[in-house]
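One protein chain omitted, others in place.
Coming up: chain A.
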């Protein structure tokens, strides 16, 4: 794993997920440095629908419990399945859109976009409650073209090379 020294301009906060701006994350970024990134790839076993692999990556073993991680990924998968579901309502919407020459896409927010907002809120909440206290940060897949879930692993500043376990992130030294 690479340990990136903390530099001023390459502030880790510019790996911005614009939906997760809270104090605990600011503290994280001010006092910790980015150590590594884990990428959860897509699971194509059911076709091209958006679904991520629930396999637990080895880099996170010392950081977070397996069940918490799997819950997060499964909930995200459920959200995406809900967004892409084709059923009675989506047929009606599709026919109506076709009848108006698809001009309603310019005026209305689509169902997918509504679910994406819910997903962003969920990811922010997960980051605040579960991942930031463990020195991790989830990036919304939409920022990465829905290809991967990017999980950034942070280390306490000052501990070079060794990844500290579930260390408490204190922002006192940064301020």
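Simple rule for what comes next: a contact is a pair of C-beta atoms (placed from the backbone, for glycine too) under 8 Å apart; a residue touches a chain by one contact, two chains touch by 3 or more; residues count from 1.
Following the convention adopted for this analysis, contacts and distances are computed from a predicted model.
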Missing chain, UniProt name, options "Nicotinamide-nucleotide adenylyltransferase", "Interferon alpha/beta receptor 2", "Palmitoyltransferase" or "3-methyl-2-oxobutanoate dehydrogenase (2-methylpropanoyl-transferring)": which is it?
"Palmitoyltransferase"
Among A:64, A:83, A:123 or A:138, the residue in touch with the chain that has been omitted:
A:83
At which residues does chain A meet the chain that is not included here?
2, 4-11, 13-14, 16, 18, 21-23, 25-26, 37, 39, 42, 44-48, 83-86, 90-91, 93-95, 97-98, 101-103, 105-106, 110-113, 116, 128, 142, 144-148, 150, 175
